[in-house]
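Here the structure is laid out as structure tokens; the discussion comes afterwards.
The other protein chains are all here in position, but one chain of the complex has been omitted.
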Amino acid sequence: MCGVVGVYNVENAARTALEGLRLLQHRGQDGAGLVVALPDGTLERKRGRGDVQSIFSDPHEWAFPGRAAIAHTRYATQGEQTEDNIQPIKSATFFPFQIPISIAHNGNFSNFLELQQRLGGFYQTTTDTEIIFHLMHNSPERDLEKRILDAAAHVDGSYSMLILTSEKLYAMRDPAGFRPLIIGRIGDGFIVSSERYGFGRVGADVVRDVNPGEMVVFEGNQMLSRKIGRTSERKYHCIFELVYFANPAETQNRVEVSEFRFRSGMMLYGEEEHPARIDVVVPVMDSGLDAAYGYHKASGIDLVRGIYRNHHVGRTFIQPTQEERRKSLREKQIPVSAMIKGKRIKLVDDSIVRGNTTKGLVKMARDAGALEVHVGIASPPVRWVCEFGIANGPVEDLIARTYEGNVERVREYIDADTLTYLSVPGLLKATGMGDAQQRYCTYCLTGEKPEF
Amino acid sequence: MCGVVGVYNVENAARTALEGLRLLQHRGQDGAGLVVALPDGTLERKRGRGDVQSIFSDPHEWAFPGRAAIAHTRYATQGEQTEDNIQPIKSATFFPFQIPISIAHNGNFSNFLELQQRLGGFYQTTTDTEIIFHLMHNSPERDLEKRILDAAAHVDGSYSMLILTSEKLYAMRDPAGFRPLIIGRIGDGFIVSSERYGFGRVGADVVRDVNPGEMVVFEGNQMLSRKIGRTSERKYHCIFELVYFANPAETQNRVEVSEFRFRSGMMLYGEEEHPARIDVVVPVMDSGLDAAYGYHKASGIDLVRGIYRNHHVGRTFIQPTQEERRKSLREKQIPVSAMIKGKRIKLVDDSIVRGNTTKGLVKMARDAGALEVHVGIASPPVRWVCEFGIANGPVEDLIARTYEGNVERVREYIDADTLTYLSVPGLLKATGMGDAQQRYCTYCLTGEKPEF
Amino acid sequence: MCGVVGVYNVENAARTALEGLRLLQHRGQDGAGLVVALPDGTLERKRGRGDVQSIFSDPHEWAFPGRAAIAHTRYATQGEQTEDNIQPIKSATFFPFQIPISIAHNGNFSNFLELQQRLGGFYQTTTDTEIIFHLMHNSPERDLEKRILDAAAHVDGSYSMLILTSEKLYAMRDPAGFRPLIIGRIGDGFIVSSERYGFGRVGADVVRDVNPGEMVVFEGNQMLSRKIGRTSERKYHCIFELVYFANPAETQNRVEVSEFRFRSGMMLYGEEEHPARIDVVVPVMDSGLDAAYGYHKASGIDLVRGIYRNHHVGRTFIQPTQEERRKSLREKQIPVSAMIKGKRIKLVDDSIVRGNTTKGLVKMARDAGALEVHVGIASPPVRWVCEFGIANGPVEDLIARTYEGNVERVREYIDADTLTYLSVPGLLKATGMGDAQQRYCTYCLTGEKPEF
Partner (left out) sequence: MCGVVGVYNVENAARTALEGLRLLQHRGQDGAGLVVALPDGTLERKRGRGDVQSIFSDPHEWAFPGRAAIAHTRYATQGEQTEDNIQPIKSATFFPFQIPISIAHNGNFSNFLELQQRLGGFYQTTTDTEIIFHLMHNSPERDLEKRILDAAAHVDGSYSMLILTSEKLYAMRDPAGFRPLIIGRIGDGFIVSSERYGFGRVGADVVRDVNPGEMVVFEGNQMLSRKIGRTSERKYHCIFELVYFANPAETQNRVEVSEFRFRSGMMLYGEEEHPARIDVVVPVMDSGLDAAYGYHKASGIDLVRGIYRNHHVGRTFIQPTQEERRKSLREKQIPVSAMIKGKRIKLVDDSIVRGNTTKGLVKMARDAGALEVHVGIASPPVRWVCEFGIANGPVEDLIARTYEGNVERVREYIDADTLTYLSVPGLLKATGMGDAQQRYCTYCLTGEKPEF
């Protein structure tokens, strides 16, 4: 759950990279970093904890000159919060090439611990990404590009990865295509980003996706395609990018995200054998909007803004206890009593991971006078911790796992009158792809592990 | 366009006041201030430019001890941006009472320049609020409370005002009731706020509104009612609070804000004599949500999320030119092409003031492939600059005034296929109050000036 | 104990004023402020707690345009530490003149409480300086300049004061000449400063002192002299400026500060009837350097650096307790054991106020192996709290007062083997002025109060 941006052969690359990163902020807000290839042949880095705006508030600290840069924003999973782990990682020099190298990586190398044991040596970070440096150092190849391909051939798992040297930019995507990576053009130069939204303001034209199993080399004003020496029988695009993670205006692997979500809402109603009798559909803001509109369309039941989301409110001044953290929900998601009082409402959302948010919303709606609170979720229960780049763990927090997939017990926990989930086949069908089963990773929902 | 909070006889009053102020952030984000009555009998202040969270980020700077405090968040109009003008204003001591005094004021004294000329003397600020100090100094009354009432009797205009001394808190509302002011109870103490939402997390119970023309004195664990020595023939509640300013979960002068907005959307469709033929209704996020739902309900036309609003994005890293400032809209309001491409859409919003936002949205929708873009506004054209506390000026920015109320020319400016506004009678009807005409100020829409 | 700088008719006056203020840092490090006359006719202020460098670290916050400015650095006495009290004080406008006014004041109005009682009204600060505004407001004069002179005629005490409007700069010095105030010229413009050292880097030429009882008006490229309507029988220059406060390279009222201090050291030896038998003279760094050189010269006894002063060391990381605060001395003033071990030493310093520093140095020297520690002070015991601008209080801290001038008991307190002070006549003689008795205020040493 991260976002990456690379910029090549563009003036003030640092600014363009940050401008893109800023638009990927929804992909991670726990830390961010920028590495720029300076005109003097070195790489300079600025990184920190928090969101892009606060880390890069002072231009004196990031407005490095140079025409190439990579940037990374991250969603931190527990235990890797130290600043040394914030990407991009970077080496001042790599002998015998005597060239500095930096990497920004979205994804997860599932065999990195095993590789670390095998190769030995000093590690600056505790992240999986750094193993790439060690694989490159130990590679028998003479050429730098071949060493990179060689390193990629040794890692299992998911990666959309950018590698910057003082001269070139390399963009690669794993053979199964877990995470997105898109190429755009800016004049004679290029931008590579996790989402095309990241091209936004800088006025780039979409070129194409980096293909699964491809490494694109940017050099001068050219982009050259290389094949990573590993293949995958089928694709494993992340279904959770569609359900929750990507922004709704995005197109991913030819699927329109908003349409997918709207359809999943419609299908949720379609799958309900005995839909509860309700008066109004209430979207959970903003995650459930598309699905709620779909549910409303399919059911014909009135739609109301039963929840107002306050976007101005900052952090509380009162030390949040467990109890109060639940209340904090109540500030951003405020019940509009006039709209739900005395009514049977259907809260529609995209997914339930931990269950606390939904539980809080149900209670809030009841407190505001709703007669009955029914909950509809436009995706299946989440029961496995992702090993390919989505930080949905730890395992003990997954409410559907805690209750072993027993929907009735999850309903009890969140205290709803009814609870319905969309099925896995329904979800795949909502992609609109006939062969969705061969294209998507559903490990977090089904436990079916991708094979490499 | 400001928010005020007062706290009295509550432990850690500073924290409670800031907690309330944080929830009024939508009423102004240009500056904020806090004044606390310290146990030693002095008043301490912390204030600054920007939003509440950034000004009060360091508790060492605001966590003053004391059981009474007032706070203010402001929307700055041009020309009064200096820090000295940020409220609450404050005097270290007032002879002969030898007591410190501070004021937080939401509203506008329309006769303050004339009073300044008359009274003479030194002014710390260029705001209208400070005239209260001079009126109190020049009052012939012996008693402090009477001097406050005397001062209030001399000002014209609107005010919801909090006055804090080392011993008491005074809360007053002008006779016409322009701006809201609500009293809540916290244990043995009190909270007074521009919106009941400001009571939120601190667990206060709503007591009642401060009545138009009333001053409430908080002293010990009591609240005493006083009459300001001036009356108003009728009420002049601000209609723009309902249209745009108040949060949708609020109840103002017995009107539910969200219901009002939903009804105004329904009435907008009802008033359209020849509604354009459209395929989908698209709410402008989030301001037009309720009205769009109303319009959708009344018209039966499909509703889609044609615009995605990005809440994570921070300030741009590129120096914004005029041209680029328009683009900045495009980042927060992103067209969802999949939902509007090839369609005739109706954008529904609550109001148009300057016209830039709407113009930008129309262009954005066309660029994203909309066939036709129709615009529906659930309130009348804004043609006069508010003199009672809403910063909708300067006059040359009001697009409807520029075109002298000619809707066709506004339509041309924003480049929509059609443009419809709700009428003034329609708007008043949407309040659900039979005597709305006698209760609301519509000066910005009609030019009919309140009489004092 | 403050420093003031005024700049008039000089480009980038803010920068020049701060550059001067920075060089007056030794006169006060508890707070500082700057007010600039902007080209638009308003006054802008930036102020804060701490030293000049830290308050004015960000040029965006102080680099105001404008050709006139005043600045102030202060030594805070207890009880007036709030930011509202940091000078310059300022009014946004003064009716009927409709002109903003600001004041920076070094000195003390001894009758301000009485005046406050008489005039009444609102006071922004708890400082004595603000009474000038009220006196000006209540003056019957029509003309602004005359109102200033009228205000000055009503205050008792000491002042070197700068008053800035959007058009002119006024510099005034009290009739007794307590505090210094010097005029310099920069091209067609002017600088006024507490010390000529404040002219330093900006390349100003010394013009002359502002005379006691004079107000100099700067207007266009002229300086005009006015007489304050009050006189003093004699002068009361502050003797403590010579003893301790002024920098040693300064000339004050025609006395060279360094020569005065050297002579006071020589006279200290000369007055000692039975000087202790000592091996080496050790200057207390840096305050006692000149006096120690004088003592060494007069006595012929060897001089050594027995104390090393560390200028790089910052604040401690350990929470300072009372005990530890004494140790903090030990870091900046380090005993050079090699120079004093086994020796009878004479510590020479300029003055003792509270006694803690000297007590700490004596202990430190003993711990480092000194056989005997004798202390010589090149000024008399300080027994009265200054009422004219030197913050040497509170009274209970004056060690010589605590022991009612009993030198033997002070010696016991600081635990020295012997302690000698210079006499009052000796001190006056060290000025080199035959009529010193008629020129200097010695209230803190003698209790003889100046008469107005």
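A, B and C label the chains in the order they appear, each numbered from 1.
Here is the rule we use: a contact is a pair of C-beta atoms (placed from the backbone, for glycine too) under 8 Å apart; a residue touches a chain by one contact, two chains touch by 3 or more.
In this text the structure is predicted, and so the values were computed from the model without any measurement.
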Under the definition given at the start, what are the shown partners of the omitted chain?
A, C
With respect to the chain omitted from the figure, which of C:Val206, C:Ile334 or C:Leu371 is a touching residue?
C:Ile334
Identify the residue among A:His137, A:Arg185, A:Arg401 or A:Lys429 that touches the chain left out of the display.
A:His137
Omitted-chain footprint on subunit C covers residues 15, 18-19, 22-23, 25-26, 29, 51-53, 56, 197, 200-202, 247-249, 251, 256-259, 262, 286, 289-290, 293, 296-297, 302-305, 308-318, 324, 327-328, 330-331, 334-339
So which bits of subunit A touch the chain we can't see?
42, 44-45, 82-85, 90-96, 101, 116-117, 119-126, 133-134, 136-137
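Rule of thumb we're sticking to: only the chains that are shown with their structure count from here on.
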Neighbour overlap between subunit B and subunit C returns none
Please tell me the distance, in whole Å, between the geometric centres of subunit B and subunit C computed from their C-alpha atoms.
50
Quick one: subunit A and subunit C, Cα centre-to-centre, how many Å?
62
At what distance in angstrom does the C-alpha mean of subunit B lie from that of subunit A?
37
Using the touch definition from the top, which residues of subunit B touch two or more other chains?
none
